[in-house]
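Of the protein chains in this complex, all but one are displayed in their positions.
Up next, subunit A:
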């Protein structure tokens, strides 16, 4: 039973105008099997929260703590965090020219599990996971994210999540820019992972649409660098009806 605990997290970023605080005291607890939707207007710091947890060097943590099953995540390097069980599905996955998807997946799997996967079952696992995400098998021989469409990139992110089997997954606007078919396929992948591995999910989104496919247990409204309000799925419905105005007013 994994548990990710974020306590009073503050983070800054360097900008041309100077140091800017983006996260201003985030409190959040995500347990295995739970889905938490983080919703908020653009610029509220949702993505920063995702990248700060994953350890992107651009963000400096100035105070607060992040622990995974009691272990200090902030003390870990980026790859240590991933090996500890944290997965970040990125909004803008990066191209890696000359590195094939299959090579990349095998290298990552080997790194995460500490040993090379048994060849026969691995090939089968990759194939069936790709099949479920409606990805053409030739995809495996393409270079990582090179020339991928927006939908292909997101499927590829979810493919990695399904194969690497993290305990906590952070999905950073995975739904942005997807058409309905792709959104359904991607959402099904997330739901499968949750069923199969009791995954804890932090679902960062700007839109309520994805919540028709992935049912959140908790909804957090993220405004001005922290959680402004939390509740159950009904909060998402309220946001749908009322928008973020009320919270933005409060933040001023």
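Definition applied: a contact is a pair of C-beta atoms (placed from the backbone, for glycine too) under 8 Å apart; a residue touches a chain by one contact, two chains touch by 3 or more; residues count from 1.
One rule holds in what follows: contacts and distances are computed from a predicted model.
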| Any idea which of "Glutamyl-tRNA(Gln) amidotransferase subunit A", "Electron transfer flavoprotein subunit alpha", "Fe-S cluster assembly protein SufD" or "Radical SAM-linked protein" UniProt assigns to the chain that's been left out? | "Fe-S cluster assembly protein SufD"
| field | Sole residue of A:61, A:108 or A:248 that reaches the chain not shown, by the stated touch rule | value | A:108
| Touching the left-out chain: which of A:7, A:31 or A:83? | A:83
| Touch residues of subunit A, complete complex, unshown partner | 54-57, 77-79, 81-83, 87-88, 90, 93-99, 103-104, 107-108, 111-112, 143, 160, 164
